[in-house]
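All protein chains but one are shown in place.
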Amino acid sequence: MTIQSLDPRVTRAAIPQENETEMAPIPPLDQLESYEVFHLETRGDHPVHVGSLHAPNPEIALLWAKEQYGRRSRTVSIWVVRTEDISVISVEDADIFATTPEKDYREAKGYRVGGKITAYKRQNTTEP
Amino acid sequence: MNDTAALRDLLLRMADDELIIAHRNSEWTGLGPIMEEDIAFSSIAQDKLGHSLGLYRILESLGGAEPDAVAFGRSEGEFRCCQLVEYPIGGYDFSLMRHFLHDTAELLRYEMLERSSFEPLARLATKIKGEIKYHLFHANTWIAQLGARGSEESHARMQSALNEVFPLALGIFEPSDYETELAAEGIFPGEAALRGKWLETIAVTLEKGTLILPSLDAVTPAYGGRKGYHTEHLKPLLDEMTEVFRIDPSAEW
Partner (left out) sequence: MYGNLSVIDAQPLDPNQVDDPELLAEFEARIARGEKIEPHDWMPREYRRQLIRMIEQHAHSEIIGALPEGTWITRAPGFRRKMALIAKVQDEIGHGQLLYSAAETLGKSREDMIADLISGKSKYSNVFNYPAETWADTAVIAWLIDAGAIINQVANSKGSYGPYCRALERICQEESFHLKYGYDNVVTLATGTPKQREMVQEALNRWWKPIMHFHGPPDTVSVHTEKLTRWKVKMASNDEMRQEFLNAYVPKIWDLGLTVPDPNLRKNPETGVWEFSDPDWAEFKRVINGDGPCNRERLAVRRMAEEQGRWVREALRKPDMKYVTPLS
């Protein structure tokens, strides 16, 4: 006896009513590689990371990323990269980015010449 | 255009092929072998429905009924699809091989039609070019992967699927009664020309997959579909597809 379903596709699949046997265990290597996916909406944009997927190689990763991440929104390009090949400074270590206020020598706001000019002009106009 | 019979026949063959293969491919939706692949193959089914809708709309503009009535309201004998597209989905090997052989022919056909003197068809061909390009990227990648880069089992399965599907696929090119008119009027160069290109093109991909094409002399093309003679699979497919629609064909669903 096979499952008679409301779904004709399931009926056609002829699945046994009672599965006497346990499903064969999934082999340890059943997982493919992980890929990270980047999406480019318009020419000139930065590619934006949008998620990940499983694939056996970059070509198939692109094949699948195109539909999983590009089917809905406007897309001109998709990048994929093996997750393993990405090096990361973890958010845990965000403190290494903390910049102290003394770094104003490399900020625009650290350079103010208005005072000097005013002082110079004042000095030069008081002298006859 | 005074001979619309020729044009109608061409459009109907193409539209029915697209509709029925889309229907078959959509049977995998939600049940595919890998989630990412499930998504990709579902998109392809949707695209093909879109193509058939576009073709039925052109038929409508030539005085036919509206697309839903044509797709959901005809009996089996009125369909002009090739028998290839009617067969049940089988395993993923059968479905992929059918997809590859069908879509290669589809791509080449639309490439020819981009230069068709019948403008609506030329416009449609240009419009759906990108979609078909993806379908072929998909099909070719799978042939190479499961043929040459896969396992022994996958290679054997794909070879046996090829042996099974090849004669059916030759049915795509069943000559029509209108070949001369269509070629003379610059609408479509003809099934024989298409078949020649197709054989050259599939050979390249099959070689990448280390799969061997059966000899042409050894197979009998599955003809009949273009004249309304179908396999035993089409009627149940149509009964199923139109089950809800037939509750009330005049209703809006």
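To keep things simple, chains are lettered A and B as they appear, and every chain counts its residues starting from 1.
The definition used in the following text is that contacts are C-beta pairs under 8 Å (C-beta built on N, C-alpha and C of every residue); 3 or more make two chains touch, one makes a residue touch a chain.
Everything numeric here is computed off the predicted structure, so don't read it as measured data.
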{"item": "Neighbouring shown chains of the undisplayed chain, as defined at the top", "value": "A, B"}
{"item": "Sole residue of B:Glu119, B:Glu232 or B:Glu252 that reaches the chain not shown, by the stated touch rule", "value": "B:Glu252"}
{"item": "Contact partner of the left-out chain, one of B:Pro120, B:Gly150, B:Pro189 or B:Gly224", "value": "B:Gly150"}
{"item": "Residues belonging to subunit A that touch the chain removed from view", "value": "3, 5-10, 13, 15-16, 19, 23-27, 29-34, 36, 49-56, 60, 68, 72, 83-84, 86, 88, 90-92"}
{"item": "Those residues of subunit B which, in the complete complex, touch the missing chain", "value": "23, 26-27, 29-39, 42-43, 45-46, 49-50, 53, 67-68, 71-72, 91-92, 145-146, 150-151, 153-154, 157, 240-245, 247-248, 251-253"}
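Definition applied: only the chains that are shown with their structure count from here on.
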{"item": "Distance from the mean Cα position of subunit B to that of subunit A, given in whole angstrom", "value": "37"}
{"item": "Sites on subunit A touched by subunit B in the complex", "value": "8-9, 12-13, 32, 53-56, 59-60, 63-64, 66-68, 71"}
{"item": "Subunit B residues touching subunit A - in the complex, by the definition given at the top", "value": "27, 31, 34, 36-37, 39-40, 43, 88, 134, 137-138, 141, 145, 240"}
